[in-house]
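Okay, here's the structure, questions in a sec.
Complex shown without one protein chain; remaining protein chains in place.
The block that comes next holds subunit A.
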Amino acid sequence: MNDNMPMVEVKNLDVTFDTGRHRVRALAGVSFAIAPGESFGLVGESGSGKTTVLRVLAGLIRQWNGGITVAGKPLTPDRDKDAKRAIQMVFQDPYGSLHPKHTVDRILAEPLQIHGIGDIENRMKDTLEQVQLGAAFRFRYPHQLSGGQRQRVAIARALILRPKLLLLDEPTSALDVSIQAEVLNLLAKLRHELDLTYILVSHDLAVVAQLCHRLAIMRTGEIVETADSEKLAKGELTHPYSRQLLTASKGFDRAAIAAFTDL
């Protein structure tokens, strides 16, 4: 892989959900490219398709059209274990994404067993250290952990396979701001230390500004605007929808709310 090759390249990605009675075009020609080591934000309101993009990349949605390459290799709906290992996902709700009857040890061992990796002891020790949880947490159950500790376990489960690309689906929206700050700091540190590439889905522009280099704003299955974080911080987004999101992120303002279009 040479230096100029993007880590992820998505071209004209199209996803349609068809239940027989209803057809919903969830993604309508989405294209973007992400450099290795970059952190890329996907922003939009519910139904905009941002999570669908992540689910396609994670292999959770297998019917799609378009071209996706990850680290130079084309991604197909059926992928081998190597391809799966390179892309890992952290889900939104740490209360729902960990098996309540499995210990941290078992939660972290499972992906290693599935991928036939023998080096369980060392990997587990290293990974727990990376997410700043002590070895004492290994034999605890999820209900014995706080929200922030659970999200660290979820991050550890993704990291233990040593992926290249981490998909983060609202990883801090279920957490208190104080804990959110700790998790965001941890994610920034890990990306730097482990040379990871991130795709972060969020509806919180401030979180995206904190963690991402660039972002794409999505609406009804399309990307309406791509900008770098500097433009975001300066409020220099140009699309009317992006501008509306930006205004809404600044807090309660009657005049601004009256000007919102398309309820």
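Here is the rule we use: contacts are C-beta pairs under 8 Å (C-beta built on N, C-alpha and C of every residue); 3 or more make two chains touch, one makes a residue touch a chain; residues count from 1.
One rule holds for everything that comes next: contacts and distances are computed from a predicted model.
Engineer: For the complex's missing chain, which UniProt name, "ABC transporter ATP-binding protein", "3-(3-hydroxy-phenyl)propionate/3-hydroxycinnamic acid hydroxylase", "Na(+)/H(+) antiporter subunit C" or "Sulfur oxidoreductase"?
Structural biologist: From the listed options "ABC transporter ATP-binding protein", "3-(3-hydroxy-phenyl)propionate/3-hydroxycinnamic acid hydroxylase", "Na(+)/H(+) antiporter subunit C" or "Sulfur oxidoreductase", the omitted chain resolves to "ABC transporter ATP-binding protein".
Engineer: Pick from A:Glu45, A:Asp93, A:Glu110 or A:Glu222: which residue touches the chain that isn't shown?
Structural biologist: In the complete complex, the chain left out is touched by residue A:Glu45.
Engineer: Give the residue, chosen from A:Ala28, A:Ala181 or A:Leu194, that touches the chain omitted from the document.
Structural biologist: A:Ala181
Engineer: Please identify, in ascending order, the residues of subunit A that touch the omitted chain?
Structural biologist: Residues in contact with the chain left out: 45-47, 147, 176-182, 184-185, 188, 203-207, 209-210, 229, 232-235, 244-246, 248-254, 256-257, 260, 263.
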